[in-house]
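One protein chain is absent from this view; the other protein chains keep their places.
We call the chains A, B, C and D, going by the order they appear; numbering starts again at 1 in every chain.
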Amino acid sequence: MTTPLALPFPADTTPGGFLLVLAILVPIIGILLIWTLGSRRTELVALTTLAIGAAIALAILTELTGTGSAVIYLVGGWRPPLGLALRADGLSVVLIVLTAIVIGAVGIFAKGQFGYDPDAPEKRAPTVFWTLLLGISGALNLIFLGDDLFNLFVAIELVTFTAVPLVCLDGKAETMRAALRYLLFALLGSVMYLLGVALIYSGYGTLDIALLKSVARVEPLLFIAIALMTVGLLAKTALFPLHIWLPAAHAGAPAAASAVLSALVVKGSFFIILRLWFDILPAEATGLGAQMLAGLGALAILFGSVIAICQARLKLLIAYSTVAQIGYLFLMFPLATGSEATPAFASIAWTGGILQLASHAFAKAAMFLAAGLVYDAFGHDRISGLAGAGRVIPITFIAFGLGGMSLMGLPPSGGFSAKWLMLNASVGEGQWWWAAVILCGGLLAAGYVFRVLVPAMARPLARIKVKGPVSRRRELVALALAIMALLIGFVPLEPAPLLGIGRGAEAGLLVPGGLAP
Amino acid sequence: MSGSLLSGDATNGAGLLLALALLFPLVLAVGLSFPAARARIGTLLAIAPLPALAVALLGNGARFVMPGPFRLTLALDASGAMLMGAAALLWTAAALYAPAYWQGGSMLRRAGLWWLFTLAGSLGVFVADDVVSFYLLFSLVSLAAYGLVVLEGNSSVRRAGAIYVGFAVLGEAFLLIAFVLLANASPGGSLAIADVVQGLPFSPWRDWTLLFLILGFGTKMAQVPLHLWMPLSYRATPIPAVAALSGAAVKAGVIGLARFLPFDSGSVPWGELLTVIGMISAFYGVLVGLTQTNPKAILAYSSISQMGVIAAVLGMGLAAGRASAPAEATFYAVHHLFAKGGLFLAIGVVAATGRWRIWPVFIPAAFVALGIAGLPLTGGALAKLAVKDALGYGLVGTLGKLSAIASTVLMIRFLTVLRGTARTDAGEALAPLTLRLVWWGVAALAVLAPWILLTPATGYPLSDAVSPSTLFDGIWPLAIGGLLAIGGRRLLPNPPRIPPGDILALLRPVGRLAGAASVAIERTEARLREWPIAGAIFLGLVLAFSIAMYLAGSS
Amino acid sequence: MTETAFFDTLLVVTMIGLAIWMIVVRDVFAAIIGFMAFGLLLSLVWLRIEAPDVGLTEIAVGGGATGVMLLRARGLASAGDAMNAVPSVPFRVLVGVLAGAVALFLGALVVFPPAVAPTLAPLAAEHLASTGVGNPITAVLMAYRAFDTFLETVVVLLALIGVWSLTPDGAWGARPRVASADVPAPLLLLAQWLVPLGIVIGIYITWVGADEPGGKFQGATILAAMWMLVMMAGLRSAPALSSRRLRIALVVGPAIFIAIGVSGFHFAGAFLAYPDGLAKPLILAIEAGLLISIAAMLGMLLAGPPLEGDRP
Amino acid sequence: MSLLADLFTVAAVTLGLVFFVAGTVGIIRFPDSLSRLHALTKADNLGLGFIVLGLLPQCAGVFDALKLLFIWLLVQFAGATGAQLVARVLRREERP
């Protein structure tokens, strides 16, 4: 019984490696502390943990840009294929920093929500919310850092178990129904993913992505395994035909939670699909499948946007907008194929896709927080009842508008730069139909953004009934996120070198910053 | 796509001033949030365009490159300076006009923010020097103007606003894809407009680029199939705002065509297409304009017609590869800017004056209106002269003459309707002095400014303007137009009434179709969201993807 | 057909028949009882493919605990509101064909495996000595892939927190109601006799897991079952959610895991690495901590959230 | 010696199987559930006892034999309690 794996895992733990472990460990330690220190210090512990997490994310970024190569950590000192490795390349570091910023902002937004009072006896909602927020932060860091497919399975389970209870945090019957639907569909997805992991192991004897890249052969076993894993993850990313759980779940969740769900959680499983298709599947086998993924993405943009325009409630409109914007991400697959000269990760569609992911994360988080504020101020979020609301809470609707600007892809927003790069890529690659889809999406996005802004900014016919005051801090958090969505628009319009770090040469094994030895 | 994005030297002194001049309105907009500034909003709006006017007059050859990742490059060339100066003048006039027209400050305060953003956009779009900055400033002027269109806030105005936004975003989508095609074909990936246009003739997508450019800027210039928004939104916008919009904002389309079309290498088919569109719009505007009763609508259709003439000039220039066409078209646009802006201001003034006191206000309106049709010795005549060579002497030249005649008829129609709007209740009432002063100022600019700008802009000596041949060329179309107008009024006393946004009625079935489509989409999506169907799709996708990869892999 | 092949075929046919029956039968209760029987047969299969550890886990967690969990839900009149309409027959055939095709693809891959069956067994055996543990599966769980095991405990903890988050607001911090009003005498007798025995067996299985098939998950499930028996028999009432001792019990396992893992940074050069020579005691320490925590977590999962009107 | 042991094992295990078959037939044939319960517990416990008895000589050591007996005792205990509880539920359902 010889092992087919001639090549041992090439890399050793790089100096900054322990930071990767901390990025995953710190949120878990935070959870344990929340449940032992009692309700008096729940928020304090949670917010300090998020702060430390953000510091760690920045430390990893500086470490990565410093050494110019991937940060790697062999957990337990065991070298894959036997042990587990954590690997942070340029792309995952960008996403970790993005997660830290968005969750940090949501943390500041949610401070004092859910009736949290340090002196009163422990209440359900705040304790559970902060625990699950830390859980999501840790799980997403694990997704972006994990280099082992089964490790990623445990990570996406962690994400599901933290996201589902957030959906039905308010305990109402229909949010619980939405949560059950989300849980069951996510479980269907993860069990199919697990089946794919089993088949990959049966074919190659390892589950480490870096090793699989060098060993993966063009054969039916690999295709069926990748198909199972991809579709399983599509169910969790809620790409169009498999989006059945997202609208009710994201609209039912509390504002802070739906901001994190829409902005980050669906991106986690997308990131794994990205690694499967660009890091494991040999390039020549991706042609037709990539067109199919982008086709589903195009349908998502069309259906998601049109239905978003027809929605009566603000949060449902934003949820369907998420369904549409996820479609854009999948346009990366056919466009970021790269050529002999430039590897996939150096193509402009790769940078455009990640820019779209980041700007959507900021814009969508800002819009959901704004929707939460609208609910606080008026007691409902029926769009028809929001005539003249812009005058009562102007900052909220400015945040909503700036977020909408980024979704529509108007300069100088991040959405515009992403759209510009994707359009350039689709014209450059000669696949002009994706350009038509992107432009259509922009028009439709204008449809549902103006549908909310126009009545809100216009002079109301009847005085709008205000339920309660809205805290200025929360409005400023939403505005800050929306402004972040604009600021990343100033990234230079060319393939970002940061995203290429650690991806090494395409040929042979992925060795940080150089050819295989 | 690497290397420094922008060719050309870095910022020079005047360039810095130019950037600050454009930044000034935005700074004032931020200032509006302080109550002290809001109190004196009238003066703020008035001084906002002045720095830009100063730079336009003095800072020729200014060049500004924003350091760091913020891609913003500005460059002041001759036509840019001319248009920016004229626009700044018109915005100042409108800003002086507004407080008197709106008496109370509440409307002014509500318009303040949108006014300053549109102003910044409309001035900046003339000097943007790279594709992304141009697109940024173009969308700023298009979308911020929406705020001015829906100032009055009643339901019909909101419908007009919705249509305006629809067309604005559609136009921007065309422009975005056009700029992407341009950027892809530009040598060395540089985004400067000069390099981009240089690369256009050799680009593999040349035809697509030109089509989208014409569609994008055609929407902004309200050329025929895409003109629906102009009559509706100009009727809805209050006078001071519509004067600025019709004068300055629309010219963004003109400067766009002037900068982005490859005049030196030229392209016959696209040039002819643009001329045809221009001519159709010119005559269509007049025909429908004649049926209108509201003076603002008539002027809107007159704008469509005049923009059609400019499009024809640029089209002929493109077809003949005539490098001077953009300068001539810009000169024509400057005159139109003053004339059209002035006439809108005139409507406000006449509406406030009594029947018996109308003449001191009405006479200049007549001069400016007929000037548009080419009345000799007025700015209009010079404008017609400037574009006469570009239009050439063949069929298009004669069509040019016919359009002058048509404009005369339309202008006479406008003047008669304008006289009717004078106040009958207080015959002796006089409009507030500031209104009249601003109106006279702009009228003077409309008549005299072209005289000053003719030689620097187009190189024709002033003597041509006064030569007997041009005088005669100016007179006979007016005479025939006058006869037609008088005869027309007797022959069909009440012409058919067409609602503004004429073929909008055709759009109604399209609207219904879109409604039905969205209902169908919603129903299918609701079915798709049922669990068994989603589950079946899940399994189907697993099979589909594995087969797809198998086929891709084995081929 | 050797005798074992006959036995295997009989086992497989019975299991597939039972699975189809479970899907088709109308009564939910019958399906759940069928599932528990299915769990027993499945553990037989695990013994047939030489995986006693997994057999133990399957019968303890898969068959037993999951069966009990489903039984507790059986009380619902309608087994939950319908999530979708009963689809038409042609649609059921379509789904049948699609599911069959997926199974066919899978079957084909099983029947036509790659030439050389890749395995990490030699690699695991080679390093077994340094982990100080005899049972290779415990070596994988506690040394090579200790990170997975740690994360898995966090998954169970978060699942418990998710279950607790479904408590009605009024009953937060209360005691879940497990015992029924009148506790039948035989159950009381069973609890009094079986529980001490079960605790010994549970600890034995965890201890023996180092070198023989066994382990903490299996041991913890047995302890959790005994705890359920005690609560059902009313000998002890379930702990209140807010009770500090329960929370300490839940947290002690992961906390020890983190402590030893982080100490690995200093002493053994990597997170979750054990200094050579000290591997076995450290692993046993972690397993002891995890035994307590996972038993508490599984017990509270089975007990479920407190309902309206429960008092702390 | 081992021949005698094997013979004994085969005989005892077959006897045990007979009792299991009897129990199963009892479940199917008996009219009401209480008697079915009766058949189940009695026959199966006895059957298991004979099987364990039969396997005793095959065990490697005394310790394994004790384990087998212990298992039989456990099954007896659990079976009896289970039967009691099911009977209690059955009688409660019949009374109203």
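Methods note: a residue touches a chain if its C-beta (ideal position, glycine included) is under 8 Å from a C-beta of that chain, and two chains touch if they have at least 3 such contacts.
The rule is short, and it goes like this: contacts and distances are computed from a predicted model.
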item	value
Name per UniProt, for the chain absent here [options: "Stage V sporulation protein AEB", "Nitrate reductase", "NADH-quinone oxidoreductase subunit K" or "Multicomponent Na+:H+ antiporter subunit C"]	"Multicomponent Na+:H+ antiporter subunit C"
Touch partners, limited to displayed chains, of the chain removed from view	A, B, C
Option from C:I32, C:A174 or C:A296 whose C-beta touches the chain left out	C:I32
Touch with the omitted chain, as defined above, among A:K315, A:K364, A:K419 or A:R451	A:K315
Sites on chain A contacted by the missing partner chain, in the whole complex	1, 82, 112-115, 125, 150, 153-154, 157, 160-161, 164-165, 168-181, 183-184, 187-188, 191, 194-195, 197-199, 201-202, 205, 247-248, 251-258, 313, 315-316, 371-372, 375-376, 380-381
In chain C, positions touching the absent partner	4-5, 8-9, 12, 15-16, 19-20, 22-23, 28, 31-32, 35, 38, 42, 45-46, 48-54, 57-58, 61-62, 65-66, 69-70, 72-74, 76-87, 92, 95-96, 99-100, 102-104, 106-107, 110-115, 117-122, 124-126, 136-137, 139-141, 144-145, 148-149, 152, 155-156, 159-160, 162-163, 166, 215, 217, 298, 301-302, 304-305, 307-308
For chain B, the residues touching the chain missing from this view	526, 529-532, 535-536, 538-539
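Note that in this section only the chains that are shown with their structure count from here on.
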item	value
Cα-centroid distance, chain A relative to chain B, in whole angstrom	42
Approximate Å spacing (C-alpha centroids) for the pair chain C, chain D	28
Touching two or more other chains - residue numbers and ranges from chain C	83, 105
Numbers and ranges of chain B residues touching at least 2 other chains	530-531, 535, 542-543, 546
Pairwise chain contacts, counting only pairs that touch as defined	A-B, A-C, B-C, C-D
Contact set on chain C toward chain D in their complex	184, 186-187, 189-190, 193-194
Residue ranges of chain D touching chain C (in the complex, touch as defined)	77-78, 80-81, 84-85, 88
Residues on chain C engaged by chain B in the complex (per definition of touch)	83-85, 87, 91, 94-95, 98-99, 101-102, 105
